[in-house]
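The other protein chains are all here in position, but one chain of the complex has been omitted.
Should a chain be cited, it is by its letter among A, B and C, assigned in written order, with residues numbered from 1 in that chain.
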Amino acid sequence: MTVNLGPSHPAMHGTVRLIVTLDGETIVEAVPEIGFLHRGFSKSSEHSTWHQVLPYTDRLNYVSPILNNVGYIMGVEKLLGIKDTERSQYLRVLAGEISRITDHLTCIGAIGLELGAFTVFLYAMEARELLWDRISELTGARVTTSWTRVGGVASDLPPGWEQKLRDCLPRVMELTGEVDTLLTRNRIFIDRTRGIGVLSAEEAVDWGFTGPCLRATGVNYDVRKAHPYLVYDRMDFEVPLGASGDTYDRYILRLEEIRQSHRIVLQCLEQMPPGPILIDDWRYALPPKKEVFGSIEGVMAHFKLITEGIQVPPGEVYVYTEGANGELGFHLVSNGKGKPYAIQVRGPGLPILSALPRLIKGHAIADLIPIFDSINMIGGEVEQ
Amino acid sequence: MTKVFVDGREVEADPRDNLIEAARRIGVAIPYFCYHPRLSIAGQCRMCLVETSDAPGRLVPGCQVRVKEGMKVVTSSPAVRDNQRGCMEFHLINHPVDCAICDQSGECKLQDYYMEFDHQPSRIRTSKLNKPKREIFGPLVVYDAERCIMCTRCVRFMDEIAQEPQLAVVDRGSHSLISTFPGQPLDSKYSGNTVDICPVGALLNRDFRFQSRVWFVEKSPAVCTGCANGCNVYLESRGNLIYRLLPRRNEEVNQVWMCDEGRLTHHETNEKRVEQGDLARAIELLRPIAGKPGIGISLSAQCTNEEAAAAFDFGARIGAEKYFFTARLDGDGDDFLIRQDKNPNRRGVELAARAAGVTLHDSVEGIKALVAFRTDGLLLEKPLEVFIAIAQNQGIEGQVTLPCQSVYEQDGSVINYYGRLQRTWPGVPAERGESAPAWSWAERILAGLGIAGAPRSAAAAFDLLGLPGLKLEAIPEEGVVLEQLLPAQWPKRAPRPAGAAR
Amino acid sequence: MIETPTARLAFEDFGPAIPPRPAFGRWLAGTIAGWTAFVAFLLFISWLLLAIAALFARLGPIGAAVGNIVGLILILVMVTATLLTMADRKWSALMQDRVGPNRARLSIIPGLRNRPLKGIPHVLADVLKMLFKEDFIPEGAMNNKVLFNLAPLLAFAPAFMLFAIVPVSPEVTFLGQRIQLQVARVDWGILYVFALASLAVFATALAGWTSDNKLALLGGLRASAQLISYEVTLGLTLVGAFIAFGTLRLEEMARLQGMLGPALRSAVVLAARAGDFLVRDDSVLFGWLPSWGFVYQPIGMILFLVAAQAEIKRAPFDTPEGESEIIGYFLEYSGLKSGLFLIAEYAETVVVAGIVTTIFLGGYHLPFIEPTVVRHFDFAWLSVFQVFAFIVKMLFIIWVMFVVRWAFPRFRYDQIMRLGWKMMLPISLFNVALTAGIFLWAGREGLAWMGGIEWLAIIAFVALSARAPRAEEAPHASH
Partner (left out) sequence: MPRTDLSPGERLYLREAVRGMGVLARHFWKNLFGFRDPAPEVMERKGRGVNLVSTINYPEERKEYPPGYRGMHRLVPRLDGKPRCVACYMCATACPAQCIYIEAGEYEEEAIEKYPVRFEIDELRCIVCGFCVEACPKDAIRMDTGTHAPAVLSRPLAVFDKESLLRGPAVEHSTDVLTYRVPLKTPPR
């Protein structure tokens, strides 16, 4: 029996379609079909200036947009050969880790939701909303942040924001703890997730897994530790590892990563130095508003940057950061103009999604859903 | 050839070259404001100062200094860079914060050079000098003294190229500005060129002013339809509108200039267009009389070669009795770029007629039905039984009027007054209504009447012209001179093919 | 030129409009008033049910039955089930830190135009929506249109008929009529429940099959297997109760869990003679423990609740629906038919709660104070309170079932089967054997002791059993 799940199906986040061949309730074969959310990211980027690509990156992994912003802008900075200010590095890490927490909360909530534990989903969403409120105070928008800039970030911490964050983090962790209570040791949940969607470490590496799904199999690879960028080398955090690479491990690993990200956020708040948040070089960063309003030099630099974009020297870079779901790579090619020649994104979701048929083969159709959720496919980054 | 070294690289330069041109040969761009290759050297802006081996320890203006055998030129030493920065700073002292309202921004040399050579905040703390803004110099040109950097390119152009000295520098020092003479506006027929050569936003085109930003419009090559000279131009268009025409370099037709009249020819394409046509009704009207005597074809000298060829083809297939030639009336001409014949393709229509072996009549008479391929200059003394017009602009209404594409919108070719066959390209991205080239309408009418074989593309129509060895796609960008059409008499200063007699 | 139509809006219409913070005192007063009104409303409903029954009872025995049908099934079950659709959403909202539905307005009533009324108009809105939505029958179902239409009826009707044997009040003289709030008093009592409940499986199977939809078919298959399996456990869990009470009749079971009839009457008479204010409730075990079914049958009660939850296909046993997997056997239904499936689920919840209340929670009995109430008021007042008590207990059970529903993830289909056959069936068999043994050995007193010990064991088990180490206590990889 062939059953068609999606593209419009309650459990198919991000509109993906699974053509599932069943034997009774056992899955013989599953073919994921993507493309329903395709937006032509690469092609659209070629017609935008380097800065105008930024809103597109918001929409890659739309649950942790700041991590995409950071990854992309780091690529442009690498092409330009410049480095952002120290404070902006801390800000990027801070906001990025908050985004990671929101992403993991969403994933955990979705696992709960699809397993019928709707309450878990709502608790996770409640915690996520608290953090997104902070993000919106910081960046001006909850999800479509477009927050980073070449050479820094768009806005500094608003007054009183740090205290607000410190106020809301305990509540976030409390709700995370309640999710923990409701799911982690619950036998129904464990029966549904343990030994389901198992992938060995070797196979995971072969499939190109990264991020929590890879670490759930026991492979110790986290870009933040393996190739530290920004100020991650100054942060004290641990990389949790799973053992068996099943849905349960993927779930519990995300739960643990939330706690680790929480630690990083607190450390960032402690260590963050004062200083500028944007480099002072008018070839790359827009001049301060005062100069734009009042001096011809400022307004000319401003006009050139807006109309023609940042002049990026010809070259080709691949920049990889640890996105919420794994290694988020940006391959940027510049031909020396104000617009990218080509941009490709290595979304962590695609290799993981492509392993889905392997993961769910032989399981019941009811297991498809938790497996699908635990790999946390985000339509935006899989189908650029 | 003279051998010089620019930034350590060897350059084979013409002995008449100055340093800027020599450096340009290997792609090294020395910045300049006042220099123009076709104008005399002024040395006003000091932007082009470079170091040479001839004058160690001091900087020399690249525009004034000619190359010398073995000369070593350094264009990016710290001293040169420092001078460039200083020059920029100097030019910007009194420059108003006007990018937002200045039409030049986007193609402004100040902006380009600032980003390339300066990109530093301003150190000036005094207020800027106020000068007249928005001086209307003439019908096409408006002047803003604050933005002017006194490169005097415009003054030199009017003196040397237009040869109508209408501009001058008045006042002194930082108060100096460009001015017209009292009671004498800048009304030269070439005044638009001063806008083109102005490196900043001081002289602006009143026709284009505030219509669009320069980075929104798309450039595409075309041939001006204003007169028989066939100046090479760039169209700048967006959507289905053409915003302005700029001269395109062609040494043998218009050098780098064009006249004011030609600059305004795009208005015909933008305004008062016929947009819809009832093809079915046209076919209905023609069906009973097709093949019977009494059908006339008229075509205007505004037609492209393809349209003209298709018109004769159409006439032959439908059994036309008579062919009529219409044209716009002659206007003023001069001995430089402006011709009296205000039609872009009189020679082409004549050529097509010769190829088709028909005779062209001037006044429309002796027929019952008329199909007009473009209606410019068409005069009907009495109403006809059937009158189908393929027209670009509103004005003459036939029983059926089919919308014709402008020359700027279609693929095709025209022949200028001295027989230069020049290609023109579709330059407007968006379609205007149902408009189509006249040859396309001819083909569709014939198809509706059940007559096959008419040319279905511009290239096919071009082939009817019977020009051996030439294909439409193969016409080079600068055009081909058809030797048999070369005139005996040349206007005095008009650019002409290299071998032509002066 | 590009023509774009433009919008002119009054910008004052939208903008931050933050209401002032309400005073805490006002909120408190409102809350207290609201709860008082709720209790008063329940009391009024109790009185109304009795009054209706008494009114119809004037028309003779058939009239009495009709009165009970009207009062219990049409008013109590139907209204409760309807309200439960709302309560489910509101309660879940409270559990999940939400506000819950509050958009619908009774805009045709002048004074209530802009009042959300805590979301109550949603009940009406839901009903109207169900009634007026297009009744769409998929093409594939047209071949079996009769069966397709029959399925929701088969789901709906038994759910309501089940309540016929639930006693809501004791036999009492109310408004001059001898009445008891129970539709049918039959010897085979609870067997009626099992007989009718098994009809529901036809509804799911028919719905799944006739929908001509693979996912619905899967749902129907899952439902038939699940329902049939849990029927066994459902029956066995109650066998212990039969043993304990020695009857199948629910009204008997209810009566046995408190003082009624002559015993109550004589106790009150004695107390009146002595002038006591309080009258001792002799049915109370050991002086403090109401002799309710849960005392005798702890395991039976828990298992019954679980099995009933599975039987009415509610989470965590909602695999037949499985909204995130296969959407459910009623996938292709729309409009009123879909509504029938949904309301049947809630009606079944009410019925199960009613049965649990009757068998395990003392039915309509008020512990400790029944004789005192009769001493100071009279039997008619007592019955009003008893109906009230029944409704409150029933609501509590419903609430517990809802908490269960919202707290757990869903089982997988095979895990449900394993739970049913390998865990619940053996335990319930064991429970039957144990109960029978103890009853033969020590009678009901012994059963009470056994129950007490079992409760202690369960509480100790829940409170003291070790929790496996938490995730964060385990070592991390770090480098």
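Assume a residue touches a chain if its C-beta (ideal position, glycine included) is under 8 Å from a C-beta of that chain, and two chains touch if they have at least 3 such contacts.
Everything quoted here is computed from the prediction, not taken from an experiment.
Undergrad: Where does the absent chain make contact, in terms of the chains shown?
TA: Its contacts among the visible chains are A, B, C.
Undergrad: Considering the complete complex, identify which of C:W27, C:F41 or C:F286 is in touch with the unshown chain.
TA: C:W27
Undergrad: From the list A:V153, A:V219, A:I252 or A:I279, pick the residue that touches the absent chain.
TA: Missing-chain contact among the listed residues: A:I252.
Undergrad: So one chain is hidden, and I want to know which residue out of A:G40, A:G81, A:G275 or A:G294 touches that hidden chain in the complete assembly.
TA: Checking the options A:G40, A:G81, A:G275 or A:G294, the one contacting the hidden chain is A:G294.
Undergrad: Which listed residue, A:I19, A:I82 or A:A141, touches the chain dropped from view?
TA: Considering the complete complex, A:A141 is the one touching the chain left out.
Undergrad: Of the residues A:G211, A:G242 or A:G329, I need the one that contacts the missing chain.
TA: A:G242
Undergrad: Which residue, A:K78, A:R185, A:H227 or A:R263, contacts the hidden chain when the whole complex is considered?
TA: A:R185
Undergrad: Taking the full complex into account, what residues of chain C touch the chain not shown?
TA: Its contact residues with the unshown chain are 1-2, 4-9, 11, 13-19, 21-22, 24, 27-28, 31, 91, 93-99, 102, 302, 400, 403-404, 406-408, 458, 461-462, 465-469, 471, 474-476.
Undergrad: Residue-wise, where is chain A in contact with the chain that is not depicted?
TA: The list for chain A reads 48, 51-52, 54-56, 58, 119, 126, 129-130, 133, 136-141, 144, 146, 154-155, 158, 164, 167-168, 171, 178, 181-182, 185-188, 190, 240-244, 249, 252-253, 256, 286, 289-290, 292-294, 299, 302-303, 306-307.
Undergrad: State which residues belonging to chain B touch the missing partner chain.
TA: Residues 96-97, 99-101, 105, 127, 130, 132-136, 142, 209-211, 213, 215-216 of chain B touch the chain that is not shown.
Note that only the chains that are shown with their structure count from here on.
Undergrad: If every chain is a node and each touching pair gets an edge, what shape is that graph: line, ring, star, complete or other?
TA: Drawn as a graph, the chains make an open path, so a line.
Undergrad: Central chain, going by Cα centroids?
TA: Central chain: A.
Undergrad: Could you please state the distance in Å, as a whole number, between where the Cα atoms of chain B are centred and where those of chain C are centred?
TA: Measuring from centre to centre gives 86 Å for this pair.
Undergrad: Please output the residues of chain C touching chain A within their complex, sorted ascending.
TA: So the residues of chain C touching chain A come out as 92, 95-98, 214-215, 218, 315-316, 318-319, 322-327, 406-415, 467-468, 470-472, 476-479.
Undergrad: How about chain A: which of its residues touch chain B in the complex?
TA: The contact residues of chain A facing chain B are 281-283, 287, 291, 293-304, 307-308, 311.
Undergrad: So in the complex, the part of chain A that touches chain C is made up of which residues?
TA: 1, 3, 9-11, 25, 112-120, 122-123, 126, 180, 182-186, 188-189, 191-192, 220, 225, 238-241, 252, 255-256, 259, 364-369
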